[in-house]
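Below is one structure. I have some questions about it.
The other protein chains are all here in position, but one chain of the complex has been omitted.
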Amino acid sequence: MKAISLIVLVLLSALVLVSGLASVTEDVELKQCRDLCRDQKQFDEKQQHVCIQRCEDYAREKKEWGGRGESAETDPERRVRECKHQCEQHKRYGEQEREVCRSQCEKEFREGGGRGKKYYYDVEEEGEEQEVFGEGGEREENPYVFRDEHFLKKAESQHGRVDVLQRFTERSELLKGIENFRIGFLEADPQTFISPAHFDADGVLFVAQGRGTFTMIRENRGRTTTSSRSEIKRHSFNIETGDVIRVHAGTPVYVVNKHESQKLVIIKFIRPVNTPGAFEAFHGPGGDNPESFFRAFSPELLEAAFKVDRESLQRIFQQKEGTIIKASQEQIRALTHGEEGGGIWPFGGESSGPFNLFHRRPTHKNNYGQLFEADPNEFEQLDDLDLMVSFANITRGGMAGPFYNSKATKIAYVVDGEGYFEMACPHVSSTRKQGRRGQSTGSSRGSRQGTTYGQVKSRLKRGTVFVVPAGHPVATVASTNNNLQVVCFEVNARDNFKFQLAGKNNVMSKMESQALELGFGVPAREVEQIFRNQNEEFFFPGPEMQRQRRRGHSAV
Amino acid sequence: MKAISLIVLVLLSALVLVSGLASVTEDVELKQCRDLCRDQKQFDEKQQHVCIQRCEDYAREKKEWGGRGESAETDPERRVRECKHQCEQHKRYGEQEREVCRSQCEKEFREGGGRGKKYYYDVEEEGEEQEVFGEGGEREENPYVFRDEHFLKKAESQHGRVDVLQRFTERSELLKGIENFRIGFLEADPQTFISPAHFDADGVLFVAQGRGTFTMIRENRGRTTTSSRSEIKRHSFNIETGDVIRVHAGTPVYVVNKHESQKLVIIKFIRPVNTPGAFEAFHGPGGDNPESFFRAFSPELLEAAFKVDRESLQRIFQQKEGTIIKASQEQIRALTHGEEGGGIWPFGGESSGPFNLFHRRPTHKNNYGQLFEADPNEFEQLDDLDLMVSFANITRGGMAGPFYNSKATKIAYVVDGEGYFEMACPHVSSTRKQGRRGQSTGSSRGSRQGTTYGQVKSRLKRGTVFVVPAGHPVATVASTNNNLQVVCFEVNARDNFKFQLAGKNNVMSKMESQALELGFGVPAREVEQIFRNQNEEFFFPGPEMQRQRRRGHSAV
Partner (left out) sequence: MKAISLIVLVLLSALVLVSGLASVTEDVELKQCRDLCRDQKQFDEKQQHVCIQRCEDYAREKKEWGGRGESAETDPERRVRECKHQCEQHKRYGEQEREVCRSQCEKEFREGGGRGKKYYYDVEEEGEEQEVFGEGGEREENPYVFRDEHFLKKAESQHGRVDVLQRFTERSELLKGIENFRIGFLEADPQTFISPAHFDADGVLFVAQGRGTFTMIRENRGRTTTSSRSEIKRHSFNIETGDVIRVHAGTPVYVVNKHESQKLVIIKFIRPVNTPGAFEAFHGPGGDNPESFFRAFSPELLEAAFKVDRESLQRIFQQKEGTIIKASQEQIRALTHGEEGGGIWPFGGESSGPFNLFHRRPTHKNNYGQLFEADPNEFEQLDDLDLMVSFANITRGGMAGPFYNSKATKIAYVVDGEGYFEMACPHVSSTRKQGRRGQSTGSSRGSRQGTTYGQVKSRLKRGTVFVVPAGHPVATVASTNNNLQVVCFEVNARDNFKFQLAGKNNVMSKMESQALELGFGVPAREVEQIFRNQNEEFFFPGPEMQRQRRRGHSAV
């Protein structure tokens, strides 16, 4: 029974993946879905029925939501196969990188990627959801979760978009500690050019999807040279999924998405340098939108600066194409082969360029997930930002934690998959059904005695941002139909430590039995049985997977 | 005459100390006091009369205040003697450590310690106080002094209490520079266990009284290891009066007061890491109060994380005892002998453990006081907090300063004794009787010409917190009946320097006579006479002691 149940789930997951992205009309899609159900020889009648039901539910839901479909130009299945084949060929990859690589293939070619997609489809059994999310899902006072509606459009053209998350402190004073950080999202169509600009902000970019070339105009940082004496030079890097790129404030950058069919998706961590939490893009090339900053100067000043007449000047500041511009094959080719400084990194010998998170050995890895981390102690580029970049790939049905960060605050962006997280928080009131205590005031004032912890719980789907403050215990659960992939920017990261609250190496298992006995007020043996039962570390089978296993066992 | 006067004072001090804490009814206490007066053979009739008068005053005052008496279980005098004997045996101690040790004996066994005690008893002659404190003591606009009513209860049980001082900026915007710091106070009964918790704050703890064992669950900090790769381990330390302990944010800690009769008193310097000035405790073990943070998670999530059923789980999160729990002799013994890592520090070879402030050579020491300092340059643990911890023991009747800190702001907690401090402050208006100028606006705006300085003056007693900003000249005076003992947390301490304004090495004595002449507008000789007359450094005989000496001289 358990085995069959798992197969159903896997199959349904696959269905959702495929059908959600096929470039077909809804009817054809629905038909395909039904056929797939019937083709499953291992299904009995009831299972086939449930399967077909799901197909219909999905189709209906998609229709209601207005289906922001895209036309895929080629057969996605063939592309996935090719892509996965390339994963195997990658010499630098170990098995875990290959898995991430293959998962990326699925995502890129089957789904088309991007935060624009709004559907969320729970494959859990009916009634389940209610129980999981309490009375009506997440609570309104939860200030830790951000969705599409909390993003501001910074630029949008027919070829892509740039969004920026609202300031954290617009949401809640509880986030004052991270008020100077922002999160951005960039999505560019295949074969496009993202126009040169600089920002009054430091940035760390994570390539969530795609392949391209990233160019910076930078000084050659020497030892102790005065700021305007040294020369500047163009630095170009090939980028791919998993790359992390540090961009210093003020550096002019431009990007090419050189892929023929795949979107380029970049998640940005931003630290403004002028006004806390506020930054702007400064476009040299431009017209009305984006405007060129050169147009803010008087014509006579520009004439003098450039030693040219104003008519010539006016001609070049009339760009009509916006920030993300369709490029020709020839232009792409010229921009992605490098011209200066001996070719494009990593072949040009540049040491301060991007590094790939997936090429690192995972800090935790088992059947239920993998955690990749880039530490500010190891990566000089992250050091002055006091930032760790990490990537958690939680296997479908698995969970990560509960654990807490000793001093870092985690800002997490869901790159792919669905699931939910739970966090214990002394600042929010709790309305859990199981709740046995009164409301906490949310303030640390007055004569309040002791501390109670509210439950912050929220669904996660692609594009959700959630914040986990230091010290707050948290657990993240992947849905049973998809891996949950999350990129995390952990600020205040130097000397941070992840204290685990369950599994091998958990905090309680290190205490003397007398401390447990006194602390918990029950015989030590009882406490120890609980904190020493789980043999996995960091990643565990999630609640649903556990339940299915139990049912499987009970059915046997 | 001078000698006799001193003896009276010393005797009266002793009386107050003893009688204030004896476990007797008020009548018995008063009788004891009177008898002690009569037993002083060296007293003449008038002196005996004054002495007896004091006894009666004290008894009356105690009655009015409702006398929060405690029952001492054994003879305090015997305990003091034993304790002092141990001071002499301590091999690592020099004479100054012995003195502090003996003074601690007095405090611990005679007084019982603790911020709860509210009495304040001036042994100065009548009428004196009025003159010293102006019209009715300290002024209301003084934002630099905090008393019992400015503390918030964080936890209170029958066996102890945890208080936290209100946020500094709740009091005044003038304290904005230290808004991210908090001060805490912990007092635990003998033979108790303070339950495990971690905090979203860095902490530096000063053991003001008592002996115990302090345990942290910590990672083994390596060179450049990624945050979740390294192992965690239990670290236990024996602690005693004068110990300074750095606790990193997120570290689970628990404490045992192993003493049979003595309370454990800890003063905490706290730097929150999430929200400026706000922090919370996170209790793993717990029930309703403190609640266990585990109870904020869904039962099904915990079942999966721990691989146990929810009934077992619910059983262990029902602690009813609160945060500070009475422990049995056996439990205490087990928790204070160490089990992991080769015994308890300092025998276990742990280098990053607590250090004792009193084992250091005092930076200043004479008959009028001693100053112990732990510099962030020397103590790696204090370095990232940019914090100096210091302890001033001002001899009864003595004074420290005037001096100012060049860049550090001092947050001082009175551990024992009474006295007062005076500070020159350009931000508060002055209403001193001697004042010859108008009100300053307290603002730096407008066309105000020049600067005037208000006098901040306030009584100090056990539990008073006072703040001295950088650059502000300050002097602290001990009452004539008790040493004034103050622990200071000096923030922004790196490269701080204490500039002395009187005594040897004072700032003015380093200036050319022409500079003094021009600056003061009187002949240099006059200025030099004043700034070069005092031969002591940092600690001086205080005003009352000086007056008595003068009277002594004039009587001779």
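By written order: A and B. Residues from 1 in each chain.
We adopt the following convention: a residue touches a chain if its C-beta (ideal position, glycine included) is under 8 Å from a C-beta of that chain, and two chains touch if they have at least 3 such contacts.
Remember, predicted model here, so these are calculated numbers, not experimental data.
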| item | value |
| --- | --- |
| Among B:F146, B:F269, B:F391 or B:Y404, the residue in touch with the chain that has been omitted | B:Y404 |
| Of B:F237, B:Y413 or B:F538, the one touching the omitted chain in the full complex | B:F538 |
| Of B:Q314, B:Q329 or B:Q546, the one touching the omitted chain in the full complex | B:Q546 |
| Per the touch definition above, residue among A:Q158, A:Q318, A:N367 or A:N535 touching the missing chain | A:Q318 |
| Touching residue (missing chain; options B:L186, B:I411 or B:A424) | B:A424 |
| Touching residues on chain A - with respect to the absent chain | 152-156, 164, 166, 193, 195-196, 198-200, 202, 215, 217, 219, 221, 223-234, 248-252, 254, 273-276, 278-291, 293-308, 312-313, 315-323, 325, 327, 330-331, 334-335, 339-340 |
| Residues in chain B touching the chain absent from view | 131-132, 173-177, 363-364, 371, 373, 375, 377-378, 388, 399, 401-409, 422-427, 430, 432, 434, 436-437, 444-455, 457, 469-473, 475, 477, 492-493, 495-503, 505, 507-508, 510-512, 514-522, 526-527, 529-531, 533-534, 538, 540-543, 545-547 |
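To be clear about the criterion, only the chains that are shown with their structure count from here on.
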| item | value |
| --- | --- |
| Centre-of-Cα separation between chain B and chain A, whole angstrom | 48 |
